[in-house]
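These notes concern the structure reproduced below.
A single protein chain has been removed from this complex, and every other one stays in its place.
Let's turn to subunit A:
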Amino acid sequence: MTVRVRISEDSVACALGANEVAAALAAALAERGLQAEVVRVSARGLYWLEPLLEVDTDTGSFGYGPVTAADIDSLLDAGLMQGGAHPLALGPVDALPYLVRQQRLVFARAGLTRPLSLDDYLERGGYAGLKRLLAMGEDAFLAELEASGLRGRGGAAFPAHIKWQSVRTQADTERYVVCNADEGDSGAYADRMLLEGDPYALLEGMAIAALCVGAEQGYVYVRSEYPQAIEKLRQAVARAEAAGFLGGDIAGSGRAFRVEVRAGAGAYICGEESALIESIEGRRGQVRARPPLPAVSGLFGKPTLVHNVLSLASLPVIARDGGAAFYHFGRERSRGTLALTLAGSLRQCGLVETAFGPTLGELVNDFGGGARTGCVKAVQVGGPLGAWLTPDDFELPLDYEAFAARGAILGHGSVVAVDETCDMAGMARLAFTFCAAESCGKCTPCRVGSVRGGEIVDRLMAGSHHAADDVALLLELTDTLRDASLCALGGMLHYPVRSALEHFPGEFTERGPQ
């Protein structure tokens, strides 16, 4: 076979130099008269090794990384084309402990396929789920979905099949499927990876959902901070339509489903489903009071199924392999796999798709490799509105209920680690600053409370003379935010603030006058 070299075209891999490496490799191959195909694929999610080269030869695949353009000559001298030894050699990437310990279902194609190649997608199991759905019928699939135990991956973890049933049983037959791709939480990037790297998986999932709930139009709302994802997805929609996987007659079923990709405009709150719907309709992204739920009255006042990217991208797997196969992974009421993203001060930041169950400590230390310098002081799981946990909590299993019982959230599975240099009062201040900047302004607790809370933390950080009173006031304020906010932005702000206070009280109250 011709030797093939895979290099990611993921936006972060490119920011780390993947384009320059690919260009240098192509030039060096031409100069040396060597025959090899350089293909640009999705990212493995091993970002500390990017730019990563994977060489497919007759005797197996070999990885090298992190590679710079300046390394290309020495790599070729060392026999890159045959998987030769080199200081950057990693051996077969599939055999790296970081990957061996994962169960990649949704990200099964990560690092292997060209994101926009339908052939690559089909070759690796793509659209098998949609075809199986068409063969078995919607009712049978709904039973499979329930058996799978899938819960929404956007953070709320609501059982998917219940949402589907309620959309499906509405009298109004004009219905919509909306994909929430407004992944705004710091530390979360699994949606971005899927949108950029495997867009057909999302489109197949949306088609499956649409057929089951009776929708003919879908929307994907992608945050504008992800321009490459928007571009990829738009091209994927056009290609899927041309191939008959979207459009007037999906895969010969006689049923129609079309998808429109919408760009957000820099408002974090549009990740909240009712604000997202308002935004698609052309209004300010303000949160709606409920009821009614979107399943009853959502986009354009019609029944709407709103799901996160990874919930939808799980559907092709469930449809193809069956609900029981998905349920087999995980524990208790947390079933299937969760795509966790490691971020912050860890040595090995990347994607970890694993069945629920491993402990937080395994995630941070075994996968993440611990802190780059010093020790991990705390980790925030589930985004900027998630609680801070310390190494004392590292025995917690990755499980929605176990986290909830500890007063934390697993959310969508982002993990941001900070080392000993981090000022936790500063992080609490950041939570308020962020909430004040991104509040939609509709409800008073969030709009005003975020500003006032920030002022209290400022006072404490400046060495308040009434620290005990200020802390009491801060706790009362976060209670008000929790109980009286219209949505999760204000309603979950108590998690990062109270947990920082709980674990590191001295950083709030013992600062002394400055």
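In this section, contacts are C-beta pairs under 8 Å (C-beta built on N, C-alpha and C of every residue); 3 or more make two chains touch, one makes a residue touch a chain; residues count from 1.
Note that in this section contacts and distances are computed from a predicted model.
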Item to check | Omitted chain, identified by the protein name its UniProt record gives, among "Metalloregulator ArsR/SmtB family transcription factor", "Rhamnose ABC transporter substrate-binding protein", "NADH-quinone oxidoreductase subunit E" or "sulfate adenylyltransferase" | outcome: "NADH-quinone oxidoreductase subunit E"
Next on the checklist: With the missing chain put back, one of A:E54, A:D71, A:D120 or A:D185 would touch it. Which one?
Outcome noted: A:D185
Item to check | Touch criterion as defined above, residue of A:D120, A:E438 or A:E507 at the omitted chain | outcome: A:E438
Checklist entry - Where the complex has a chain not shown, which of A:R32, A:R101, A:R124 or A:R283 is the residue touching it? => result A:R283
Checklist entry - Among A:S274, A:S297 or A:Q380, which residue is in touch with the absent chain? => result A:Q380
Next on the checklist: Touching the absent chain: which residues on subunit A qualify?
Outcome noted: 11-12, 14-16, 45, 47-48, 50, 183-189, 192, 224-227, 262-268, 279-286, 300, 341-345, 349-351, 380, 384, 414, 416-419, 422, 426-427, 430, 434, 437-438, 440
